[in-house]
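For this view, one protein chain was removed and the others were kept in their places.
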Amino acid sequence: MDFLNNYIFYIGAFGLIFIGLYILLTRKNLIKLIIGLSIVDTGVNLLIICMGYLKNGTAPIFSRKGLNPETMVDPTPQALVLTSIVIGVAVLAMALSLAIRLYQHYGTLDMRKIKEQKW
Amino acid sequence: MRKIFSLIILIILALGVYICISEIPFGKPGTAVGNYYIEKGIEETGAVNIVTSIVLNYRGFDTLGEVTILFLASLGLGAILATVQNKTRGVITPPSLILTTACRFLFPFILMFGAYIFLHGHLTPGGGFQGGAIIASGFLLRYLGCPQKRIRQSSFVAIESLGGIAFIIIGLLGFTAGGFFLFNFLPKGVANTLLSAGIIPLIYIAIGLKVGAEMAGIIDTLIEES
Partner (left out) sequence: MIIIITSLVITMLAGAIAACALRDLLSAAIASCLVSLAAAILFYFLQAPDVAMAEASIGAALVTAILVIAIRRTERQE
């Protein structure tokens, strides 16, 4: 139980990162690769938020009086991850538009077949 | 072969990560800069939500870069997909009356909820990016529910440019008042009220409109010829 309390978020974050990297290394379909990229993105975001967590902390919002600033979680990683999520969706949309164009040009999404065409 | 090779790479990577992470305990006190933001955040920016004060005040210039990346991505998306020659428009099967009516009924409420999220960005969780995404999902619902009616792309572009220009003008006004970009020149007001935190709500309104129009424009461009 103690092990779970300490490491469960790390297990989740690294599990996501490794599964995403496995997709990126082994699959050949372009859209599958992009899905893997978004999974890696989610895992990295979870890891960065874990770094700023404080045991029994509260969210960094002074929504009412009497909240103790000492027990608030670190707000800096949250601000960075907020930026990262929005940039992630922009990059994903851009990558998908490139995949659509490649499909219209070559008629396939398989990376190896596209590579054989020597462009 | 390929799978075995990538598994070996991943195992080596996992070992390295395990050695690093075993040194970092989970849930220990935060960094010095985070503590500074928590202690001085309210009196320096007036925003109750510390994450908002970091995103828009301490690191406001980063946010300008982020918004620029979003703009460039939507521009590039349009440029890549605009040159498609065969615009084969698929047959649109009209949705049922219940779906169309429900979408029309829900659309203004989703827009209102998105506006609420970005107007209260400095008081409650949320802000321009989240509110903009909610507005874009309202447009997505409209595209799915009423596919015959299309909003013109030029209106998205107009709102998007307006939001970006408003952000930069508010930032530049800081030069005249305080001497640096994005200086908080408006009065900070009483904390925990809607009219507080100076320029932060104004910038979040600009960002919310910009992000909402941009995301809706991305969905519109992608859905256009399918």
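Going in written order, the chains are labelled A and B, and every chain counts its residues from 1.
Here is the rule we go by: contacts are C-beta pairs under 8 Å (C-beta built on N, C-alpha and C of every residue); 3 or more make two chains touch, one makes a residue touch a chain.
Quantities reported herein were computed from a predicted structural model and do not represent experimental measurements.
Trainee: If I'm reading the header right, one chain is hidden. Which shown chains does it touch across the whole complex?
Mentor: A, B
Trainee: Identify the residue among B:G60, B:G127, B:G145 or B:G198 that touches the chain left out of the display.
Mentor: B:G127
Trainee: Which residue numbers on subunit B touch the omitted chain?
Mentor: Spelled out for subunit B, the touching residues are 49, 51-52, 117, 125-127, 129-130, 133-134, 136-137, 140, 215, 218-219, 222-223, 225-226.
Trainee: Residue by residue, what part of subunit A touches the chain that was omitted?
Mentor: 1, 4-5, 8-9, 11-12, 15-16, 19-20, 22-23, 27, 29, 31-32, 34-36, 38-39, 42, 45-46, 49-50, 53-54, 57-61, 73, 78, 81-82, 85-86, 88-89, 92-93, 96-97, 99-100, 103, 109
Keep in mind that, in the parts below, only the chains that are shown with their structure count from here on.
Trainee: Can you compute the centre-to-centre distance for subunit A and subunit B, using the mean CA position of each chain? Integer Å is fine.
Mentor: Those two chain centres are 16 Å apart.
Trainee: Within the complex, which stretch of subunit B touches subunit A?
Mentor: 2-3, 6-7, 9-10, 13-14, 17, 21, 24-31, 33-34, 37-39, 41-42, 48-51, 54-55, 59, 62-63, 66, 69-70, 73-74, 76-77, 80-81, 84, 86, 123-125, 127, 129, 191-192, 211, 215, 218, 221-222
Trainee: Which part of subunit A faces subunit B closely enough to touch in the complex?
Mentor: So the residues of subunit A in touch with subunit B come to 6-7, 9-10, 14, 18, 21-22, 25-26, 50-55, 57, 59-63, 69, 72-76, 78-79, 82-83, 85-87, 89-91, 93-94, 96-98, 100-101, 104.
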